[in-house]
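The complex is shown incomplete by one protein chain, all other protein chains being positioned as in the whole.
And then chain A:
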Amino acid sequence: MSGLSDSLVIARRNLIRMSRIPEMILFGVIQPVMFVVLFSFVFGGSMTVGGTTDPVVYREFLMAGIFAQTVTFATAGAGAGIADDMHKGLIDRFRSLPMARGAVLTGRTLADLVQTALTVVVLTIVALLVGWRIHEGVPKALGAFGLLLLLGYAFSWIGALIGLSVRTPEAATSGGLIWLFPVTFISIAFVDSAQMASWLQPIAEWNPFSATVQACRVLFGNPGVSTSEAWPMQHPVWASILWSVLIVVVFRTLSVRKYRRADG
């Protein structure tokens, strides 16, 4: 199947590029580490999780949120990378070659997935250093990491569509980031939805992002698991998988269609 092999050739190309611009990877890693440190030590003592304001409990609660936020930031990278590609002569070369149409985009999202995985590894080490632990065994924890990477992969397709829709890579970077703030904050990532205004609660609980955060807390055995009656909060693993697959299907279809029609 040429689709897969072409995608792998393009993924390889993007990984080589990333390795030659190491500062991009470095910033990608520093950002979530900074969030961990800021949230744990600035908010740590003032947040109530499971009826206690113990900062250690908050740190354990926080990590699933930070992990999920980190993987979604791949959106901005994918968007900027694709916007950059679309405005260079190289895209004409790709479009004039007998290669699979979606491969330029799939290759980019796969490369971003590798980068995201790398960031998650570093972040896990930092998390262990600040006192976060897994309590349900390694297989479940690996399942949680799998859900996180799937979420990151799904979000990179949203980034791809943004990258194809804007005129400059700079616009793709900021456009790829701003909407992530409401998505990641109107969720159960940093605060229990029970503490939110009642009209916000259902939004936070049905947020695709929250499903993965909840699933991670359950699988890691971390405190602060939401007790909401909402279906995604009761079945977070299934909700996380369904949301991510749905996002991939929808945004991949839209992106590939847009790429094919890009009569630049």
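In this text, a contact is a pair of C-beta atoms (placed from the backbone, for glycine too) under 8 Å apart; a residue touches a chain by one contact, two chains touch by 3 or more; residues count from 1.
Just so it is clear, contacts and distances are computed from a predicted model.
Think of the chain that is not pictured: of "ABC-2 type transport system ATP-binding protein", "ABC-type Na+ efflux pump, permease component", "Monosaccharide ABC transporter membrane protein (CUT2 family)" or "Cytochrome bc1 complex cytochrome c subunit", UniProt labels it "ABC-2 type transport system ATP-binding protein". Of the listed residues A:F43, A:F94 or A:F185, the one in contact with the hidden chain in the full complex is A:F94. Looking at chain A, the residues touching the absent chain are 2, 5-6, 9-10, 12-13, 16-17, 20-21, 88-99, 103, 263-264.
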